[in-house]
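Only one protein chain is missing; all other protein chains are in place.
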Amino acid sequence: MLRVVGARLLDAVPTVLLVLTLVFVALRLLPGDPALVVLGEYATQDQLALFRRQMGLDLPLWQQYLAFLKGMLTFDFGTSMVSQMPVSQLIRENLPYTIELTLVATGLGVVVGIPMGVVAAVNRGRWPDMGARIYSLVGYAIPDFYLGALLLIGFALNLGWFPINGGGSGFLDRMYHVILPAITLATLKSAFLGRLTRTSMLEVLGRDYVRTARAKGAREPRVIFRHGLRNALLPVATGLGLSLLATLSGSVAIELVFNRPGIGEVLISAIAKRDYPVIQAGVVIFAFFVVVVNLGVDLVYALVDPRIRVKA
Amino acid sequence: MSPSAPFLLRAEGIGKVFGGSRGLPFVAASARVRAVDGVSFAMQPGETLAVVGESGCGKSTLARLLLRLIEPSEGRVHFDGQDLEALSQEALRQFRRHAQMVFQDPFGSLSPRRTVFQTLAEPLQTFGLAQPGKALREQVADLMRQVGLPASVMDRYPRQFSGGQRQRIGIARAIATGPRLIVADEPVSALDVSIQAQIVNLLQDLQERNGFSCLFIAHDLAVVRHIADRVMVMYLGRVVEIGPRRAVYEAPHHPYTQALLSAVPRPDPGAARRRIVLGGDVPSPSRIPPGCAFHTRCPLARDICRQERPALREMPGGQQAACHFAGPNPIPV
Amino acid sequence: MTTVDEPLLASDEPSFGVLRRMFSLERPGTIVAALVVLAFVVVAVLAPTIAPYDPLKQSYLKINTYPSADHWLGTDQFGRDVLSRLLFGARNSLIFGLLAPGIAAIVGTVLGVCAGYFGGVVDRIVSRIIDLLLSFPELLLAIMISAALDGGFWNVLLVLSIAFVPGFARVARATTLAVRQEPYIEASISVGLRTRTVILRHVVPNMASPVVVLATLWVASAIRLEASLSFLGLGTRPPAPSWGNIIRDALGNVFGSPWPIIGAGLAITIVVLSINVLGDALRDALDPDMP
Partner (left out) sequence: MSGAALHATSGAPLLQVEGLTVAFGRGDAAVTAIEDVSFAVGTGEAVGLVGESGSGKSVTSLSILRLLAPSATIRGGRILFAGRDLVTVPRSEMPDLRGRDVAMIFQEPMSSLNPLMTVGDQIGEAIALHEQVSPQAREARVLELLGGVGIPDAAQRRRAYPHQFSGGMRQRVMIAMALACRPRLLIADEPTTALDVTIQAQVLELMRDIRERTGTAILLISHDLGVIAEMCETVVVMYSGRVVETGRVADVFRDALHPYTRGLLASIPRLDGESRRLHQIPGNVPAPGARPRGCAFAPRCPVKVARCEAERPALTPLAPGRGAACFVAGSEAA
């Protein structure tokens, strides 16, 4: 067991390095000189030079790279060029809101999506299947920020059931603030998970071992859940990982719509203001999430699927 | 091509190992699998040599090694006196004109998006044998008639034909360039018995008329009895017995050949027969037992079998067998 | 040699069978979707002629007006006609919707075919990078890349294309691997074809359908992704109209009418929905046994 988990962890190390390198290269490929872009054309040469030294841009590239790696891995992201605040503090304040939204939204998505997919697969062709397909089609098409805007206008502005903006403080209040944004994202994710579960379920129900289960005398519910669902959930686990990340990236727009604090909002405003340390930190945080979630999915797969856990 | 050498085809110590790549950074290494292990034999022009054995014995890999569809790990193949390894890429391509293949899966061996005409014209065009314009259609029509298909259907797609009909199209493609060797990789195993008989007879008729030699790969020993001049029995990538059909079938010397023949169910009810039922499973090619690979399942296994790999030795019946204790004690077939 | 006139199986199916199956009557949804997409393309192409006003012309007299006779969808906070901006927004979506997946399809397919067909080290490295990029959802990838590039048409097009390349590469690679295993590929090699001919004549035609279906589905995703990026201020920069930034501006404008949001949002949803329906129909027609 540990051997498999160890292998996966070792596997993640080069991935993290590769991701960080890609981010480092991407930001350095920026057309134009960051100092000029930040300070504007009228800045004098020595102002530019001071800025570059402050930002360490004058060091040779490989030294910058090592400093960058050391900083990223110890979460020391430097200070914001706009607010002079340490970036890690900015992150510490906003990250919890994003995580909260992503987890609640994905949770709702799973609770609605997976059962819907199972019901649709089992009643293939009948009305539950048709209903689920329509729900999925709309869910795949409607942009998250549009749905968010509609819910905001409808339930928050007009009916006033929910707060118009802000993240809330204290557990209950934060939940009260997260409901509407989470529902927005959950609607989309449940459409994605529903469709994925349906396809996976249909594929599994066609397998020989499901027929064997029936031939053994198992009743339909047992065939569907004990044999069908367990095998169908494996590919769904990968889909879940992807949908968790999609929800994360979706939260960026939703934080804008509902005026919620969060990493997405921090990153977007930093891009607008060309605040490089914050941009760099935001991108790395997102990249870090991606690696962690994928590692998580790999581990779940390795632990659940005996074909990986136990060598033939 | 030099005047026909004594042998059409000669294989010396041919071997193939798959995988065994050490891991690239963050890419998993794969296990080493020895599919073919030092196979040597020769084929006369016009002869049919059958290669039989169970799954994992390397017979399909051997076929692809002979036709150079995959690169051998060791050993040499001489076709009509020429060493295939010495051929340039272009020369190798020309060699293909003289050595064609018929495939097992009738549904997978024809490109679904090309008509029968296009599939049969392709080899002719590739080797410049195609006459211009209308004459090409006549060439293809003739090929179809040779394999018993009406020329009127040449513009149809493979999905509109039955398994047996598709196998005929595959054979027509193989004989299109007038090859001197046809390697048939289990051409009839995917077909029903009544269709099987048609294809076996077709192959034999074409062989009589065109004179090509045929390497016939099969796991059905009864079919091989009808079509083969000589039989080569393989186990885990090695030749365990090779010789004339009558000798191998009626007086098999290698214990595996004896067990293989006795395991085939006979369609005569009530015939009292003593059957050798081998224990255990066929070991996987990635973990081949030391010494004689068959010793883990062989009723005659002794210590020497576990240590020393037996070489092919001449047997009274005119065949060769690779077994320390092989002797003329045939089990009544 | 007995010549046997054997009964052949299915009758000779005309090649446009695919279209006939897609638009057959028991799939009314597909026909409606096709009409919607057609309307979208027509509107996008003829936007300059059919738009009642110049989408950029501001007028301080009519700021934030509700839908009226001369402004069917009212005006925004700069007094610009919302309907005209929506029509030109369609143009913007169509351009990105077709170009981005188009570019990604070409690049991705070439990458995928080479990795799939030649295998070995090329395959391992390419597929490793693909899997890495694929673990990022398109939107996240787009945001991260646009962090390095400021807005503007070519940069947005580059961002969208890069975001889609991994997906195409993976499908192309998977299909090529599947086709590569088919015996008819080995047959074409044994018949003496050069590798180039084998790929062009036998591999590509047989892997086209999954890639085509994916391209259709990703026209929809490209439209949605461009809208999201523009909504975040990373895509089409105002004042150029894009469905995304129309909603962005309208949301920021507390006094404005909700109609720009409703209009643009509905436009994206319906167009993307219709294209997805068409994509599904195409896939079912090309590969009927998919669940």
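Should a chain be cited, it is by its letter among A, B and C, assigned in written order, with residues numbered from 1 in that chain.
Keep this in mind: contacts are C-beta pairs under 8 Å (C-beta built on N, C-alpha and C of every residue); 3 or more make two chains touch, one makes a residue touch a chain.
Because the structure is predicted, anything quoted here is derived from the model rather than measured.
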Options B:A31, B:A263 or B:I304, residue touching the unrepresented chain: B:A263
Which of B:R76, B:H219, B:R309 or B:H324 contacts the chain that the document leaves out: B:H219
Absent chain, residues of chain A that touch it: 207-209, 211-220, 226-227, 230-231, 304-307, 310, 312
Residues in chain B touching the chain absent from view: 54-55, 162, 164-165, 192-198, 200-201, 204, 219-223, 225-227, 249, 259-270, 275, 277-279, 281-282, 333
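The criterion applied here is as follows: only the chains that are shown with their structure count from here on.
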Maximum centroid distance from chain A, chain identifier (CA atoms): B
Per-chain Cα centre nearest the global Cα centre, belonging to chain: C
For chain B paired with chain C, centre-to-centre distance based on mean C-alpha positions, whole Å: 48
Between chain B and chain A, distance of the C-alpha-averaged centres to the nearest whole Å: 54
Euclidean distance of C-alpha centroids - chain A vs chain C, Å: 22
Touching two or more other chains - residues of chain C: none
Sequence positions of chain B contacting 2 or more other chains: 26
Interface residues, chain A side, partner chain C - complex: 15, 18-19, 23, 26-27, 29-31, 137-138, 140-147, 149-150, 153, 198-199, 202-203, 206, 241-242, 245-246, 248-250, 252-253, 256-257, 267-268, 271-272, 279, 282-283, 286-287, 290-291, 293-294
Residue ranges of chain C in contact with chain B within the complex: 1-6, 8-12, 121, 124-125, 128, 182-184, 186-194, 201-202, 205-206
Chain C-facing residues of chain B, complex: 24, 26-27, 64, 67, 69, 93-94, 96-97, 100-101, 103-105, 108-114, 122-123, 126-127, 145-146, 148-150, 153, 156, 159-162, 164-165, 170, 173, 177, 202, 205
